[in-house]
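Every protein chain except one is present and positioned as in the full complex.
For chain A:
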Amino acid sequence: MALEPVQVIDPTATARHATTERRTARFLLTGIALVFLALFLVLPLVSVFVEAFRKGPAEYFAAFSEPDAQAAIRLTLLVASIAVPLNVVFGVVAAWAIAKFEFKGKAFLTTLIDLPFSVSPVISGLVYVLLFSSQSALGPWLKSHGIEILFAVPGIVLATMFVTFPFVARELIPLMQEQGTTDEEAALSLGANGWQTFWHVTLPNIKWGLLYGVLLCNARAMGEFGAVSVVSGHIRGLTNTMPLHVEILYNEYNFVAAFAVASLLALLALVTLVLKTLLELRYGAELRAVGGH
């Protein structure tokens, strides 16, 4: 529902631009923005690739053939493939509850969802150490049942999930609140049950926001360092994720390999962006028709 264009009363005003800044001021402002972008976004990204290819493509690709690097990549993919879907489910459920229903403690729940954003990732990791370490209350029980959480994959998944929990929910709550509940009420009045209403009405209404949330959540899940670093134990080939692997290589002055693995993470960010742009191009018409995100 586009707004009607405002009628221009003064005919001479049509020739004027919407912005009235002088030419020099315009160039200056645009220039500052471009320099800023180049310095803080493009340059670091480029330098990652430059460093990675410093000794040629052979060295670059050698960094990935190393078993520890491959183990780190596999672990990162594994952790993301568990943490992201679970967080999508939790995020959608939490957003649905908060946006579409009234209940006691709603404000508290909203704050709780934001908690991982406000807590330092290192603290998040420490919380799990305190919960599951052998000195903790749970520790002996876990040990006697042969369940390994700390310094193992479950701990890394838990820490990653905790840190990335708010992404999907945060993206969806304002969107769902803005859309209100009349679409759902319409679906119910037409005889749809709760699941059909969610699947055919709510989900399509939020799909672009959800996709964006998933992409962000995934990028963070793969890139998380602090919390994972605390719970992982840095066991090479076993509990090192890609960011941890990068750190180890860097500390060993193995710059090419460090930047090569880092470039893979950077590539992931780029793929995420490209994917999002492509989707928007592909579904652009529908997006506009929907007046979507």
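Methods note: a residue touches a chain if its C-beta (ideal position, glycine included) is under 8 Å from a C-beta of that chain, and two chains touch if they have at least 3 such contacts; residues count from 1.
One rule holds for everything that comes next: contacts and distances are computed from a predicted model.
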Check your understanding: Looking at UniProt, which of "Sulfate transport system ATP-binding protein", "Alkylation response protein AidB-like acyl-CoA dehydrogenase", "Phenylacetate-CoA ligase" or "Imidazole glycerol phosphate synthase subunit HisF" names the chain we cannot see?
Key -> "Sulfate transport system ATP-binding protein"
Exercise for review: May I ask which residue of A:97, A:188, A:238 or A:269 touches the chain that does not appear here?
Suggested key: A:188
Revision key, fill the gap. Full-complex touch with the removed chain, picking from A:81, A:111, A:134 or A:196, is A:196
**Study point:** Touch residues of chain A, complete complex, unshown partner
**Key:** 1, 182-183, 185-193, 196, 200-201, 204-205, 286, 288-291
